[in-house]
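Note that this complex is displayed minus one protein chain, with the remaining chains in position.
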Amino acid sequence: MSHRNYAEKIKEISGVNPYKCMKCGKCSATCPSYSEMDIKPHQFVSYVQSGEIEALAASKSLWKCLSCFACVERCPRDVKPGKLIDAARQLVVRERGGDYLSADEIPALLDEELPQQLLVSAFRRYKR
Amino acid sequence: MQRIGVFVCHCGSNIAATVDVKKVVEMMKKEPGVCHAEDYPYMCSEAGQMKILEAVKEHHLTGVVVCSCSPRMHEATFRKAAERAGLNPYMVEIANIREHCSWIHKDMEEATEKAVILARAAVAKVNLNTPLQAGESRVTKRALVIGGGIAGIQTAIDIADAGYEVDIVEKTPSIGGRMSQLDKTFPTLDCSACILTPKMVEAAAHEKINIYTYSEVDKVTGFVGDFTVDIRKKARSVNSDKCTGCGVCQEKCPSKKSLNEFNRGLNTRSAIYTPFAQAIPNVPVIDRDACIKFKTGKCGVCEKVCQAGAIDYAQQDEIITEKYGAIVVATGFDTIKLDNYDEYAYNQSKDVITSLELERIMNAAGPTKGHLERLSDGKAPKEMVFIQCVGSRCSDNRGKSYCSKICCMYTAKHAMLIRDKYPDVNVTVFYIDVRTPGKNFDEFYRRAVEEYGVNYVKGQVGKVAPLPNGKLLVQGSDLLDNKQILKEADMVVLATAIEPEASVRKIATMLTASIDTNNFLTEAHPKLRPVESPTAGVFLSGVCQGPKDIPETVAQAGAAAVKAIGLLAKDKLTTNPCTAKPDELLCNGCSQCANVCPYGAITYLDKEVNDHGIRETRRIAQVNSALCQGCGACTVTCPSGAMDLQGFSNRQIIAEVDAICR
Partner (left out) sequence: MPLNENEFRPKIVAFCCNWCSYAGADLAGSSRLSYPADVKIIKVPCSCRVNPMFILRAFEKGADGVILCGCHPGDCHYSTGNYYARRRMTLLFSMLEYLGIEKGRTRVEWVSAAEGVKFSQTMNEFVETIRSLGKNVRLGDLRCKN
């Protein structure tokens, strides 16, 4: 997949239109993990806009986002940066192979290193 | 059979780039009734109109079809041209091949095909057109201005200066509006009351202006030139003729716990009150919900202390019915409610305030006598934070999608005034964009930064949290430095979005004036008719039409006045001749049409008719063409099909349907 396609994929998974962003920075102003992130939430939106997905995929922000969705809640333009981060994270996880797991497989795979937020956000996404 | 001429406009390239106009001309030549067809680059130009004149003479045309822009744009132009050529103006029809065709389609073949069909429908209609004569209606030489803020006051003064009677209806106890609540005005920093009060006095003293305060519009009937309006003068419980405005009643009133609306609820007032010292009229009102006399029957202190004997507990609402030729809406604005914005802690902390509240705090007549202090503990703030765009530019259903326009400038004003009066106070402004288009506006904002040392930070605030030490923790972005800012502030001021005053919806409905999704009144044309409502005889003044600052409001108020004067100066208006007309032989006098007529234009008459040789007296519907507005509700209701609408007759519309479906 080209970089463009990755960006499209992220938009598709998240259902977010990054062009609605008016660059007010409220997402970054709201973010409780801001200091831990290398790419800040508002930058995430412009990275997806410009298709710089490699940097995003390599960013540690993916694993620092708490999926608290404060940015989603407070964004005045309905851009939902948190959902973009979620989508990018999901993309990276899928790239590593094996999109879906059966419930039986999970216990064996759980380890200390597994980021808690991944479970939380997966639960949020698939709870229905 | 009609002799129809078809004229296809290129509109430069607006039409010709997408529609093959030559082909439209060729196709139209084959249509029944068409004996002439041509195209021209600009039909609306003088030369284009001459084409119509020449063709009417040369080909003895009886009807004209112009394929051009929307009839809302140039129908009147082409009707006048036809009239000049000696045709009845109502023998002209427009095929809208610009807005409804060339501008929305890209493919030439497809657009041309559609243009041909639209032109064909217009030709089919003209084939059935009949000459119509416009009637006349009178103009009542009196204007009504709804709203007594700076917009309404200015409009009223301008109309009255031209010599026409004006009534202002204001729902609060005094005229003055939002501007009377402001402390200083940008970009000159002159005192708001100092420039507004003389205007209020001028309006009140003007012999042609009559002011109804504490009054509301109850009902509007009629139409342009001849509106009839019911005005409800709410019971003041004080006799305006007797009251001297001494103010003793307000001093002695024992009920002093009502929130002071004029000070945005930041302090309290007595149950009998005038909203502010310079109120016009200077006659108090008894707030019956708060008055002890009205609640329990015991008290009557105001009546005892009033030397003039002006207190009248038995006063009732009074309905005044008046006729007007023109109505100007100047209902103004309010700030939005902040219940959806919990992150700014407005409802949790007294020290988080809106800019309009700060305006009252800064005012010498305000709740703190003009001292800048925290409302929670009365302490002087050291660190102040201003947050821009609170509820403005939001597309997330919590706020308003538009820019409120005035906030950037009033925040610069507030910041500057605070730094000037209290140099030890640090002021930080969180902004998304600073928008200062206007004469001397950007210079004003730059002065705030360069001369007064106001700290502007590009980025929005995400959260304001009250801290146990009484301060407010402000968490915001600094996008230029790419960092998150945590700041302890003593006071936070929210540049709250403005929205049209809530009562405007009811008023717009009464006037049948259109309103947009944000409750702003719609103008007849966004660029060329910005102070007129699409409803004839209704004009727009001030923020009811869209966000504006004071100079713009005053300018628009003057413009609305000129438009109203232009209408009032006419002795007669020509009326729309497209009115309903009954077929006397088909009418059975059932009254159904009169039941649906919104204008009471239909009456019944016992009339002798000759129905195919049978002479008898029948009850027959009569349409008063001066009252009929031509909606056509009666035509569909009529069970015998006797009622038809001139200019939009059943046969004409069916001919259009047939032409489209052919």
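Which chain is which? They are A and B, in the order written, and residues in each are numbered from 1.
Here is the rule we go by: a contact is a pair of C-beta atoms (placed from the backbone, for glycine too) under 8 Å apart; a residue touches a chain by one contact, two chains touch by 3 or more.
Keep in mind the model is a prediction, meaning the values are calculated, not measured.
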| item | value |
| --- | --- |
| Chains in view touching the one left out | B |
| Sole contact to the chain not displayed, among B:G163, B:P598 or B:P639 | B:P598 |
| Touch criterion as defined above, residue of B:E54, B:D107 or B:E136 at the omitted chain | B:D107 |
| Absent-chain contact - pick from B:I515, B:V531, B:C587 or B:A642 | B:I515 |
| Chain not shown, touching residues in chain B | 70-72, 96, 98-101, 103-107, 109-111, 113-114, 117-118, 121, 508-509, 512, 514-517, 522, 534-535, 578, 596, 598, 629-633, 635-637, 645, 648, 650, 653-654, 656-658, 660-662 |
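We adopt the following convention: only the chains that are shown with their structure count from here on.
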| item | value |
| --- | --- |
| Computed distance of Cα centres, chain B from chain A, in Å | 45 |
| List of chain A residues in touch with chain B within their complex | 20, 22-31, 34-35, 40, 42-43, 70-71, 74-78 |
| Residues of chain B touching chain A in the complex | 343, 389, 393-399, 432, 458-463, 475-479, 482, 484-485 |
